[in-house]
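Apart from one protein chain that is not included, each protein chain of the complex appears where it belongs.
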Amino acid sequence: MNRRKALSGLLKTGVLVAGAAGAGAVAGYLTGSVLSRPTEVGLTGESKPIKIGFQVHRTGIGAPYGFWYERVANAAVEYINRIGGIAGRPVQLIAEDDETSPARGAQVVERLVLVHNVDFIIGALFSDVVLSSGPRAGELKRPYFAVSEGTHVPFGLLNRWCFQPGITDVPGQVTAIAKWIFENLGKRVAIIFPDYAFGHDHRDALTKAAERYGARIVEQIPIPPGETSFTKYFPKIPREIDVLYHVMVGDVLTFVRELGVFLGRNRPEMFGFIDSIEAIPLTAPGLEFLEGTYFWEGFPRYLDGYDTPYNRFYRDVVGVDENGADRSDPSRVSAFSHMFSVWETLFVIKEVVEQSGYSEPNRRDYELFVKVLESMDWFNEGIWHPQGDKMFNGKLHQSFGHQFVSKVRNGRLVVVKRTEIEDSLYEHPNDYTAQPLY
Amino acid sequence: MIQLEYLGLAILDGLVNGFSIALIASGLTIVFGIINIVNLAHGELYMLGALVSWVLVSAGLGYGSALIVAPLVVSGMAVLLNMLILQRFGHEPGPTMLATFGILLIIQQAGLAILGPAPRAISPPFNPPVEVGGFSYSGFKLFIGLASLATCLLVSVIFDKSRLGTLLRAVQENRLMVGSLGIDAGRVIMIGFALAGGLAGLAGALNSPVRQIHFLMGFDALVASFVVVVLGGMGSLRGTLTAAVALGLLESLTALFLAPTASRVVSMLIALSYVAVRRLGQAGGGSRS
Partner (left out) sequence: MKGLARTIVTFSIPAVLACIYPILPEYAKFFLARVMILSVYAYGYAICFQMLGMLSLGHAALFAAGMYGAGLYTIYASPSPLSALLMGVAAALAFSLAMGLLSTRVGGPFLTITTLLAAQALYLVALHFNEITGGEQGIVLGREATLVWPLSPWLGESDSRYLFSLVTLVIAVTGVWALSRSRLGKLFIAVRDDEEKLESLGYNTATLKLLGFALSGVYSGTAGALQALLYSYVGAGYAGILNSVEPVLWVLVGGPLIQVGPLLGCMLVNIIADLARGMLRGHVLIVGLGLVLIAFAAGRLSWAYRLLRRSTGLVS
């Protein structure tokens, strides 16, 4: 009886201590997040700041990207302020979490415009968030810059207030590299893709390219979102193919491991989009299977893949080392192929504001801003555009640029091809300039 | 498009997935049995099991330690949650559901803070490819399946044969009566939570070398376990195991014949019709639960 009492006393004390520790941890986390909160980075100069709203995937499925997007945005704004801001005015970044949810995303657009009265919005990566946010931005008359690769901007699903100058879109990317795949890896292709728009964009663009180059898509395997076990779908991979094209997002480590066991050593050539393994080190257990396979990269993770002074400078400012990982924690790999889009978008805004003389969020200034942006046709490579030069199509509101093909060799990515801008061009009848702005 | 040569693989994979879902779900069943409420934070306990394993393995302590420590830590966590929160309002249905959803969000965000936003991975301690009938299968996944099955069977034997099992079942059937017999129902519930947490932690530790360890991994697990718990007849461990295996096999086999998303729809519709046939087939339309 006594022992039991003592035991329960001990248990209670233990529970109390643990509870206090837990509460302390939560409190610490909260205080930490309040104090370290970089939501409003900027100068406190004498002139009125230019406010840039930023819809960021801090939580939810997009969090691995959101973390790096936010870091790049903060670094870019700090750098812009160091070199004199935009049109001599300091830049203030106002970032809010959209939980990677279309419902919340639309709400964040309203908050940014109506609570913070931002001049411009840098938008989301995930297509559903972009698609629900675009109409809100159009209605509230605020330029919205997607950083998403989706086809929603160029294919005219959104409106005249939505732009995507900072990153190339999926059809552009696939058009550019498909030719290389068919010429170097083979013409019989099976594609595994997520069963939503991003995956469908890949399927459609690849099918179109296959028609043009006389290749054949032997099998299409769409994977439902939220799937956590993949072996059951692998029997659909035909044996007589040359290339397995995979663009999986979600539970990618499980996917690669199970695929590795299933295919073993008799795998076909494999070509993937880096999107699957963004922010994941190639040395992660299970990824050895990817050795010798190929990836599309938007901007090579390893510096030697595209070693330019601008690239070095950009990595320095953002705090990323030559392996594409966090300077202060090399196990933390960046979303290098995508996050440059935030950097370049900020500099597009800077350039267009300075050229158009934009100063206030009003009709006259936005008309000037949009007119100048739509008349842009080229962004030069440099510190402002470290990924490379880009061609901008003012009717589609979309940029076209260079793409990279890399091979996994000894657990790192080695660039084997950099495509030309012309390789990625495609025709589309969309013309945003025909829409009224107001 | 029928690849019958893969039938063996589909069955094996369906069984392994079924067993591992059954292990995650068994804790949910136990808690459901004793307090009649779905613990919405149960999936997050599974995530915690994987998280603890990652922390231990990254610290160089070896996977073996994870298999022992993760269940203990998560079990302690479950007890703590019950003691500090759920017990306070006597497991009333409304507040309990609210609180467990709140706890779900809190643990998920804690997971984000500890793991970071990107998925993490640890290597399996052994993983010989097993050749079965012309295809190869992950040896470690086979181990997970067998270990999960063994654990589920062990727990259900404990439930049926031991004094603890008798107490748990008694609380499940009539909490008031148990109280009048001089048994501390609160303590029995606490033990139930400890057991449920331990099982979730073990499931997390077992699966951590083959899944990606991510702060969002708990929610999918919760939904999958909830489905098998109800299909298995609420609070019955055997039923949960049977339902999990049946659903695992169903998903695997439909995936052989249909487009992936369509196969998921079909397996859901089959599960729906099963409920309909079973419940509506009973006398009187079975409107009583």
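What to note about this one:
Order as written gives the chain letters A and B; numbering starts at 1 within each chain.
Just so it is clear, contacts are C-beta pairs under 8 Å (C-beta built on N, C-alpha and C of every residue); 3 or more make two chains touch, one makes a residue touch a chain.
It should be emphasised that the depicted structure is a prediction, and the values quoted were computed from it without experimental measurement.
When the full complex is taken into account, the listed residue touching the unshown chain is A:150, out of A:150, A:166 or A:286. In the complete assembly, the contact with the undisplayed chain comes from B:106, out of B:72, B:106 or B:253.
On the side of subunit B, touch with the chain left out of the figure occurs at residues 85, 88-90, 92, 94-99, 101-106, 108-110, 113, 223, 226-227, 230-231, 234, 259, 261-262, 264-265, 268-269, 271-272, 275-276, 279-280, 285-289. Within subunit A, the residues in touch with the undisplayed chain are 26, 29-30, 33-34, 36-37, 39, 58-59, 96-97, 99, 101-103, 106-108, 110-111, 114-115, 127-128, 131-132, 134-136, 138-140, 150, 152, 157-159, 195-198, 200, 224-225.
As a working rule, only the chains that are shown with their structure count from here on.
Between the Cα centres of subunit A and subunit B there is a gap of 34 Å.
The residues of subunit A lying in touch with subunit B in their complex are 15, 18-19, 22, 25-26, 29, 59-61, 63-64, 66-67, 195, 221-224, 226-229, 231-233, 235-236, 251-254, 257-258, 261-262, 264, 279-280, 284-286, 332-333. Every residue of subunit B that touches subunit A in the complex is listed here, in rising order: 1, 3, 6, 9-10, 13-14, 17, 76, 79-80, 83-84, 106, 109-110, 112-113, 116-124, 129, 135-138, 141, 209-212, 214-217, 220, 251-252, 255-256, 259-261, 264.
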